[in-house]
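To start, the structure under review is shown below, and the notes come after it.
All protein chains of the complex are present and in place, except for one that has been dropped.
Labels for the chains are A and B, by order of writing; each one numbers its residues from 1.
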Amino acid sequence: MNLKDLKDRYAIVGVGYTPQGRVPGRTTISFHLEACANAIRDAGLRKEDIDGLILYRYFPTPSGEFHASAYQVAHRLGITPNGLSQEADCCRSHIFKAMGWLEMGLCKYVVISYADNPLSSGADFLIRMNDIWSDMHHVMYGHFGATSMFGMMAQRDVHTGRSCGPEAWKHIAVGLRKWANLNPAAMMHEHTMTFDDYFNARWVVEPFRLYDNCLINDGGRAYVITSLERARDLKHRPAVIMGHGLANPSFDDAQLKRLERPSGIKLSGEMAFNMAGITINDIDACEPYDCFSWGVESDLIDFGFFGPGEGAGWFQGGTTEPGGRMPIGTSGGLLSEAYYMGVTPLTEAVMQLMGRCGDRQLGPKTGNKEPEIILCWDKGGLPHGSMSTTILRKG
Amino acid sequence: MAYEKPLPQVNADNKAFWNGCKEHELRFQKCQECGLVRWPPSIICPDCHSYDTGWTEATGKGKIWSFVVYHVAYDKAFESELPYVVASVQLEEGPRILTNIVGCSPAEVKCDLPVEVVWEDIEGGFSLPKFKLLS
Partner (left out) sequence: MSLNDLRDKYSIVGVGYTPQGRLPDRTVMSFYAEACANAMADAGLKKEDVDGIVLYHSFPPEPDQPEPTPYGVAQHLGMTPSGLSHETYCTRNVLFTAIGWLETGICKNVIIVYADNGRSGNFLGRTFGFHSQPAYGHLGLTAVFPLAAQRAIHEGITNGPETWKYIAVGARKWANLNPRAVMHKRTLDFNGYFNSQMLVEPFRLYDNAVINDGGRAYVVTSTERARDLRHRPAIIMGLGMHNRACDFQQLDCKGRPSGARIAGKMAFDMAGITVNDIDACELYDATTYLVETRLIDYGFFGPGEGEDWFKGGTIEPGGRMPINTSGGMLSEAYFMGVTPLTEAVMQLMGRGEDRQLGPKTGTKEPEIILCGDIGAATESEATIILRKG
């Protein structure tokens, strides 16, 4: 099969939410179960229909909690799926894995689920990520966490002039917060942010201030993927996968070769746009992987929305905000809604295309175009080991 | 005062590198087939997949490729040094290594500034290669 043949073959048909933010008295596995069960019900399916389950990523569970393995989740959901997987690290191959199983006929309906319990458990999120670095000779120099690894790349980008630095990033942070202010489920729903607030926030690891960083929260999110054909019989209008791409540059941050060669976003983006047969001019909104504000700027350059050094100008005047010409991160994103890695942007795109976003629904309510096609992306590995791009269209 | 920072993880792949550091020598693997000087240490050359490996000594000179400045201490052992600089240094021989920039204030650190290695002897007989700005 040709990659292009995948266009419009598969769709996302349901989303499962859980409480999110600081949610004490819960375990990681309980969030998986709730997210999965809700996604299955949301799709109009029964658990017996589910024959594929992919847990987005392994984390060591906070102490006192039993392993949140794919087996445990499947057992407690009462399913015995043909396809079962849990990604050990940060590869972003989930959708190709699901599409592959569906294409093979191994599965008919696949659930993909992310859940974690870092806030209430006090588990040190950054140190848990720290454990999975490979050959990086970091810790003796005091190099920890994702902020610093992305910050290293951002610093270089600012030096070369590719990135406009905080003058671009402030728009990203403030814009996402405005979307969160329209989203009652968003962790930062009740906190507004001005440019002054952005600049006055403390440094974390320079060049990143506090609001350049994504949230850490308890909770889970899941979605169901199936063939477009099967999707037509289900509850909601499907969010059709028009294009999808995956690329793994696989270089560690000390080498930072990623900034000298086409990034995983550029490559996976090209794959996705080729499959979809469209260009960025056809995109109505973006749901980014906004782990760090700089990343969004960099990815938009890679996709071709603007050129190196043009970010600050492009964002000016509320481009990405409610009412702007290119809405970005309409749930509030990882920066202001909730951190479920790539599941956050993807599920928001699905909800927007299904017309279920309430006060933040793209369209007359927010002064935006009603979306037909939304661009989503996902980034994994520290810093950029694995990236995927997904183009969804209204079903 | 006891050294509380994390020590290097020494294993079969990087042992020779850390032994070199003990002698204040920056050593890297050099592929005997294609000549690539590689980092991180590995049994195999990532370019040509040859196992034929020698070691070469680097001059210790390079440029700051990029850096960050820590304002939070993820590990308490680093608290007294805040703010401190972690950098990726591009060595003359090719590899880029992670390290600290020492001997100056964070505000003086910029990308592409030339640097050279200085050695910090720490616990366990280890020595860490760190870098200072060339005046």
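The working rule: a residue touches a chain if its C-beta (ideal position, glycine included) is under 8 Å from a C-beta of that chain, and two chains touch if they have at least 3 such contacts.
These numbers come from a predicted model, not from an experiment.
Touch with the chain that is not drawn comes from one residue among A:24, A:64 or A:105, which is A:105. Although one chain is not drawn, the whole complex shows that of A:41, A:67, A:189 or A:369 it is A:67 that touches it.
The residue touching the chain not shown here, chosen from A:18, A:181, A:226 or A:248, is A:248.
Touching residues on subunit A toward the chain that is not drawn are 1-3, 5-6, 58, 67, 69-72, 74-76, 79-91, 93, 96-97, 99-101, 103-106, 131-136, 246-252, 255, 381, 385-386. Interface residues of subunit B with the unshown chain, by the touch rule above, are 9-13, 40, 42-47, 49, 51.
The working rule: only the chains that are shown with their structure count from here on.
Between the Cα centres of subunit A and subunit B there is a gap of 33 Å.
Subunit B makes touch with subunit A in their complex at residues 5-8, 13-14, 39-42, 65-72, 74-75, 78, 81, 83-84, 86, 88, 95-100, 106, 110-112, 128, 130. For subunit A in complex with subunit B, the residues that touch the partner chain are 126-127, 135-145, 148, 151-153, 155-156, 159, 202-207, 252-256.
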